[in-house]
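As structure tokens, the structure follows; a few thoughts come after it.
The complex is shown incomplete by one protein chain, all other protein chains being positioned as in the whole.
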Amino acid sequence: MIEARDVKLSFGETPALRGATLAVAEGEILAVMGPSGSGKSTLLHCLAGILVPDAGEVQFAGQRIDTLDEGARSALRRDRFGFVFQFGQLVPELTAVENVALPLLLAGTKRRAAVAEASAWFDRLDLDGLQQRRSGELSGGQAQRVALARGLVSRPKVLFADEPTGSLDSLTGEHVMDLLVSSAREQGTTVVVVTHEARVAAYADREVIVRDGKVTTAVLT
Amino acid sequence: MSVPLTLLGLLEREPSHGYDLKRDYDAFFGRGKPLPFGQVYATLARLARDGKVVIAVEPGDGPERKRYVITETGASEVNAWLVEPLEPEPHLQTVLFAKVVLALMLNRPAEEYLDTQRRAHLARMRELTEVKRGGNLVDALLADHGLFHLEADLRWIDTTVARLDALAKAVAR
């Protein structure tokens, strides 16, 4: 589904990726682990077409995306990918349900229909009754689940999650992961989740380790 | 803790006297619980009996006349042990540690061993997570118990990986 081949990327003098190779199968849930600063987020951004690698190639569904222009990559992200980040991704002016409806609204769905569709997610993610709250009135775990709903509402092919539980305690974090995994499985969404926590990675089908800008593949299994 | 395999591993470095083996063992793996001489010699005798070491007797008298040399069988056993990840169970550190130190001493790819171990741990964690997600509360709590311990091991593995270079220097002679 997604493949990175010998991807290299530097921020100025700092090499963040030094030839990372990685393949994610359709419907697979992959955990990307590794120490802080090893290049996990950078790799995720390359896979999602947010950053363009200096060298190497990135493919999505058999097509190269590193050669697309910014507009095309934006469209790809909007239409095919979903995102969940560590924190602070909800628009403070909007209610929870409107935040979830946002991708639908952006795609041109009528407001009433978008809100209705978004509301359905609140049930599924144990968020019932929180539809009208603003982001400032949600707990961290609730906000992450709202963000998860927003990432999944437009039924993306791939969900990219960068430390989605990074600012949550372990129980809440696992709850979010649990919901993430079950929703993704239900929809057949491929998931790439960056985390440095083993218990979070244990929700994935498989994990890879990024070290010093390279994806470590163990020789033995 | 597997004393026979550890001693075998130490022997793979170089042929040694029983006394040297005890000293090295105590320094790296004993951690305040020195290995009694009796156990050293009993273990070495058992290894000799199983054909994993041979004894080269030197002229002179006393127990220090005996130098132990690892055999092919012994060496392949050490290798198999190092390569094989441990069954991911709690409280492994000591064995794991012994393996890492030996691997470094023997110039083996310690990082790969650790990664393999890591993989095994995670696979086990995945199983436990599956149990937890599917099972009842008791199962889930038990699984959590295992998960937290495994996680502690994993953290130790990660930390060790990050410091392998330093450790290699410390064990080098």
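Going in written order, the chains are labelled A and B, and every chain counts its residues from 1.
Keep in mind that, in the parts below, contacts are C-beta pairs under 8 Å (C-beta built on N, C-alpha and C of every residue); 3 or more make two chains touch, one makes a residue touch a chain.
In this text, contacts and distances are computed from a predicted model.
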Undepicted complex member, UniProt protein name, chosen from "ABC3 transporter permease C-terminal domain-containing protein", "ABC transmembrane type-1 domain-containing protein", "Sarcosine oxidase subunit delta" or "Tryptophan synthase beta chain": "ABC3 transporter permease C-terminal domain-containing protein"
Touch criterion as defined above, residue of A:V58, A:L76, A:M177 or A:V192 at the omitted chain: A:L76
Touch criterion as defined above, residue of A:L22, A:L90, A:A118 or A:V193 at the omitted chain: A:L90
Missing-chain contacts mapped onto chain A: 41, 45, 48, 50-51, 73-79, 81-83, 85-94, 98, 102-103, 105-106, 110-111, 136, 151, 162-163, 166
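Just so we're on the same page, only the chains that are shown with their structure count from here on.
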Intercentroid distance (Cα basis), chain B paired with chain A, Å: 39
Parts of chain B lying in touch with chain A, wherever the complex brings them together: 83, 112, 115-116, 118-119, 121-122, 125-126, 128-129, 133, 147-148, 150-151, 154-155, 158, 161-162
In the complex with chain B, residue positions of chain A that touch it: 35, 178, 197-199, 201-205, 207, 209, 211, 216, 218-221
